[in-house]
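For reference, the structure is listed below as structure tokens.
Excluded from the complex is one protein chain; the other protein chains are retained at their positions.
So that you can tell them apart, the chains are marked A, B and C in the order they are listed, and the count of residues begins at 1 in each.
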Amino acid sequence: MFELLGIAPQALFGQLLVGLINGAFYAMLSLGLAVIFGMLNVINFTHGAQYMLGAFAAWLMLTVLNIPFWIGLVLAPLVVGLFGVVLERLLLKRLYHLDHLYGFLMTFGLALVIEGVFQWKWGSSGQPYPNPIPGGTNLGFMFLPTYRAFVVVAALVICLATWFAIERTRLGGYLRAATENPTLVRAFGINVPRLITLTYGLGVGLAALAGVLAAPIYQVSPLMGQNLVLVVFAVVVIGGMGSILGSIVTGFGLGLIEGLTKVFYPQASSTVIFVIMAIVLLIKPAGLFGRTR
Amino acid sequence: MTNNHTLRNILLVAALAVALAAPWVAYPVFLMTALCFALFACAFNLLLGFAGLMSFGHAMFFGMAAYFFGHTVKEWGWRPEFGILASVLGAAALGAVTGALAIRRQGIYFAMITLAFSQMIYFFCVQAPFTHGEDGLQGIPRRAFLGGLIEVKDDRAMYYVVLAIVLFGFAAVYRIIHSPFGQVLKAIRENEQRAISLGYNANLYKLLAFILSAAIAGLAGSTKAMVLQFATLTDVTAAMSGEVVLMALVGGIGTLAGPVVGAFVIITMQNYLAAAGEWVLVIQGAIFVVIVLAFRKGIVGEIGDLVRRRPKPGPAGSSA
Amino acid sequence: MADALLTIAGLQAWYGESHILHGVDFEVGRGELVTLLGRNGAGKTTTLRSIMGIVGRRSGSIRFDGAEIVARTSDAVARAGIAYCPEERGIFSSLSVEENLLLPPVVRPGGMSVGEIFELFPNLKERRRSQGTKLSGGEQQMLAIGRILRTGATLLLLDEPTEGLAPVIVQRIGEAIRALKSRGFTILLVEQNFHFAATVADRHYVVEDGRVVDMVRGSDVQANLGKLQTYLGL
Partner (left out) sequence: MRKSLAAAALVCGMGVAALPAAAQISGDVVKLGVLTDMSSLYSDINGPGAVVAVQMAIEEFGGMVAGKKIELVQADVQNKADIAATISGRWYDVEGVDAILGTGGSASSIATMRVAGEKKRMFFAVDPASSDITGKLCNAYTVHWVYDTVVLANGTGSAVVKAGGKSWFFLTADYAFGHALERDVSAVVTANGGKVVGSVRHPLNTSDFSSFMLQAQASKAQVIGLANAGGDTINSIKQAAEFGVVKGGQKLAGLLVFVTDVHSLTLKLAQGLQLTEAFYWDRNDASRAFAKRFGERMNGKMPTSIQAGFYTAAKHYLEQVKALNTDDADKVMARMKSTPADEPLFGKAVIRQDGRKVHDVYLFEVKAPSESKGPWDYYKLIRTIPGEEAFRPMDQGGCPLVKKS
């Protein structure tokens, strides 16, 4: 059989596919983080905790209120997004005129509090979320679980819908303009503070949506998003800050690269993104899709 | 201003007295650890507070220096003072390499490049056999200083050695900030273009600041390894890089005393809040939120304001 | 003036710790075109920004169309019917020309239609799909003025619309401004280019050190030329 670097090409194809699926999560998470960073100038260190909140909200809805996955998929991000709105109104809005270091300290502290409270209440080993669409298809080169196929499609749809909302609608235009020059946009009569609140809610909702999608695959545990922010922010930086398309493409792309690393040098699979980030920043300072302003 | 100077001198003398008496009141190993972190935070602050460069990977210098120290002293049988010297040089060399690349970018990009380098260093430390991975490089012997002149088996004796090393580090930071070099750094922080147009090679200054900061972080890391007799992966993680940012922020960026106070606050929290068990992190998180909302200039910054009683000084006004 | 659209009295403004305006007083009549003249740093731009509510802190009185607006946020000022074209033009690079044009929301009826704006500035129509910042300086200025005409605002604040532009473009901007005036817009113009200002304005206020120190009618400009040149350091 023909082999490439010791791996059968068909096996490699399977690896690329699962890499793409993981990339879907990066894409959704980095999208939210990028939108928030663009608008609020805050690296939302609570992003991982909010991803966890999404998964937990769906799990609580299922176990306590008997709300099925498909409704939870819509409801949980709304609830968590609303929680984000409250956080923004109560706390984050006090920081916009300050250096983004304070945003880091605040969101980092919030993440500790949120994760700690969930840890206290539900312990560390996580809660089971049953797979809503079990089973799968044998593609010949691999067994593809139906749910994973759903995730990658759903993520694509969500990413494209977000892209469309930001790049092609009026509200998205406000958002892009306010990212560049919030003062002027406000002087045109647009309620920028409300736009910021909405943006934060949207970003948080996206994180929560990714969390709900993750719940049936990974264990729903309080620390499931703990180390995610750094990786996801690296994706944003590689894609080019402020570029929506960049976040999406880079998210999927890095999923692929990480997937390949898991085959050829698995130990390094959590480091490879940072290596790429360093190289990209040194060669193309504004990221792959970023515009230098 | 004279008033402030007198006050400052009184505070300095008082702080020194407290530092000398401390090991007879508090647990010396805890104090030594906190001192090492204080120096680490000062090194970080030298870069952020005075050169305006936010490094998100400073743990690589701190942690690698600890490994350098452990390896030279334990495996090669070096004397501790040479171990420290080697670690400082090693950290400086690492700083030179990473800094030369990182300073080509600014702001958040600079932070992300340093983060990327520190993640690579972390990976290296997980893989390299000499670090003993998750177990850590344990059981570094405590050897007498200066060829047997200063015995350090006793924790209190060790404390005074550590105090001397750390004070030396503080003095170095103080000298750097108040030298013409430090003035140029501040000028670059305020307005890089103007500094360049005045004929300063801004990149060279930034690189030097980065290397000095790395070296002092290395001094702190190796001293800590000497005190605790081990070097572990914790010291090279991104979490540790984040912790030092927190120390500087909590204490007050751009003040000399701020990072020291911040380090003591955070290390004390970790050690004494630990009894709160599962609530440690929640309490820590809540404190960070409160600091941002209410004591934004950090502990030292806020106290400085109270003392000066000025309505609204400029950002990062250096005090102390 | 009996029919003042904008009346400013005792306006003070600060950026952080620096006190920029020390009590500005002037008024603009309905349908009038008034300029603020003065040297660099006199406080002209700050006056416009204070009216819009985008300075650090301000006090005094700004009455617009009968209402006190000094305490309003900038979006509320805009919705009251004041539109602002900043000195740096503020074209958004992530928006196309058309998106830039359509960005400011309509705050009240009576604004110009997109078609009318394209008539006024035909260049924009040709380049409607381009990225906003890919336009030439003159086109960007046209876009910056054009986009605030749709909103139904009655008072336009234009900050140095001719800065850095070639004379032929300056001339076209001048024509456009006169057309806007004849269409009934009230315009408050900040200008360094005194010769340009003289061709379009009804009245000129002279700003010095954060205060209005003099007022010259358009018809009296020739008579007061020497005085004005001293003010402006020409």
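Heads up, the rule we're going with is that a residue touches a chain if its C-beta (ideal position, glycine included) is under 8 Å from a C-beta of that chain, and two chains touch if they have at least 3 such contacts.
Because the structure is predicted, anything quoted here is derived from the model rather than measured.
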item: Where the missing chain makes contact, among the chains that are shown; value: A, B
item: Residue among B:Ala59, B:Leu233, B:Val265 or B:Ile291 touching the omitted chain; value: B:Leu233
item: Candidates A:Gly103, A:Gly116 or A:Pro182 - the one touching the absent chain; value: A:Gly116
item: In chain A, positions touching the absent partner; value: 8, 11, 14-15, 18-19, 21-22, 116, 119, 123-128, 130-131, 136, 142-143, 145, 147-148, 214, 217-219, 221, 223-224, 227, 259, 262-263, 266-271
item: Hidden partner chain, residues of chain B it touches; value: 27, 29-30, 33, 126, 132-136, 138-139, 155, 224, 228-230, 232-234, 270-271, 274-281
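Simple rule for what comes next: only the chains that are shown with their structure count from here on.
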item: Averaged-CA centre spacing for the pair chain C and chain B, given as whole angstrom; value: 52
item: Chain A and chain C, separation of their C-alpha mean positions in angstrom; value: 43
item: Contact footprint of chain B on chain A as seen in their complex; value: 43, 91, 94-95, 98-102, 104-106, 108-117, 119-120, 230, 233-234, 237, 241, 267-268, 271, 274-275, 277-278, 281-282, 285
item: Chain A-facing residues of chain B, complex; value: 54, 101, 104-105, 108-109, 112-113, 115-117, 119-120, 122-123, 126-127, 238, 242, 245-246, 249, 253, 278-282, 284-289, 291-293, 296, 315
item: For the chain A and chain C complex, residues of the former touching the latter; value: 170, 173-174, 176-177, 179-181, 183-192, 242, 291, 293
